[in-house]
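Below is one structure. I have some questions about it.
Every protein chain but one is kept in place in this view of the complex.
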Amino acid sequence: MLATPKKFTVMAGAAEGPTRLNAFDNALLAAGIGNVNLLRVSSILPPQAIEVPEVAIAPGSLVPIAYGTITSEEPGELIAAAVAIGIGSPDEYGVIMEFSGRCSQEEAARTVEEMARAAFVQRNRPLERVIVRAVEHRVSQIGCAFAAVALWY
Amino acid sequence: MLATPKKFTVMAGAAEGPTRLNAFDNALLAAGIGNVNLLRVSSILPPQAIEVPEVAIAPGSLVPIAYGTITSEEPGELIAAAVAIGIGSPDEYGVIMEFSGRCSQEEAARTVEEMARAAFVQRNRPLERVIVRAVEHRVSQIGCAFAAVALWY
Partner (left out) sequence: MLATPKKFTVMAGAAEGPTRLNAFDNALLAAGIGNVNLLRVSSILPPQAIEVPEVAIAPGSLVPIAYGTITSEEPGELIAAAVAIGIGSPDEYGVIMEFSGRCSQEEAARTVEEMARAAFVQRNRPLERVIVRAVEHRVSQIGCAFAAVALWY
């Protein structure tokens, strides 16, 4: 089987770039995750995973990651991305939610936190805390906002 | 290398939710796959993989999965998702096809089965059987339909 991640890092970043994909690449660099291979997942925090402030992993590694992102080519537009992790008992899994939109960081953070709370209500499980990370970006030419929970080893 | 999956489980589910992502999350729960990390793949059934009725795997695990899904915020709309697995000789790989649309379960099932048949015609291989699973959902506020083939170990 594929090894279950044991560590997690919450991050966010935003940037401009000469193309949409370069803006995304630059937002990854701003978030500190630009030089690995992102494997996007839908998106559960493994039981007993430990939070680590930064991803310390070799370049080119395969890194499972849950993320929200938005790219805009509308100069002056405010964009935001956010992630939330709902956590109950530390021995049980958590639920990761992602959000992005044409809004402020504050609105993105509030929305994604409600989403994580709803996921716990749906599972009928007690929620102990919610970790939230969000970023906003005012587009100059081509901008990208990115928020993520990397799951690693 | 990454281990090749040895088991597969076919599933479908549908649900409402307070946001689009929560509706998707709730559809995953309805399908029985809500508490693992989905790694979306395009989409081959490994040779000699064995069908198992339910995914029995620890929460937070990384699970390769082929899926079709649709989310709608149009009250009253009928949505459907379907998957098909074309299977020839059990010693050879199968082909998984996914479909979703604004249609009935019956239409989704018929469409996705034709897609699997076409994949075998294209490969010039004899088709022995097609496994199909589909689900439909009448949207109340925000609804999601989800059909999948999970590939596990």
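So that you can tell them apart, the chains are marked A and B in the order they are listed, and the count of residues begins at 1 in each.
As a convention for this text, contacts are C-beta pairs under 8 Å (C-beta built on N, C-alpha and C of every residue); 3 or more make two chains touch, one makes a residue touch a chain.
Given the structure is predicted, the values throughout are model-derived calculations rather than measurements.
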Taking the full complex into account, what residues of chain B touch the chain not shown? 1-5, 39-47, 49, 64, 92-93, 95, 97-99, 111, 114-115, 118-119, 122-123, 151
Of the residues in chain A, which ones touch the absent chain? 2-3, 17-19, 21-22, 24-26, 28-29, 34-40, 57-62, 64, 152-153
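To be clear about the criterion, only the chains that are shown with their structure count from here on.
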From the C-alpha centre of chain A to that of chain B, how far is it in Å? 25
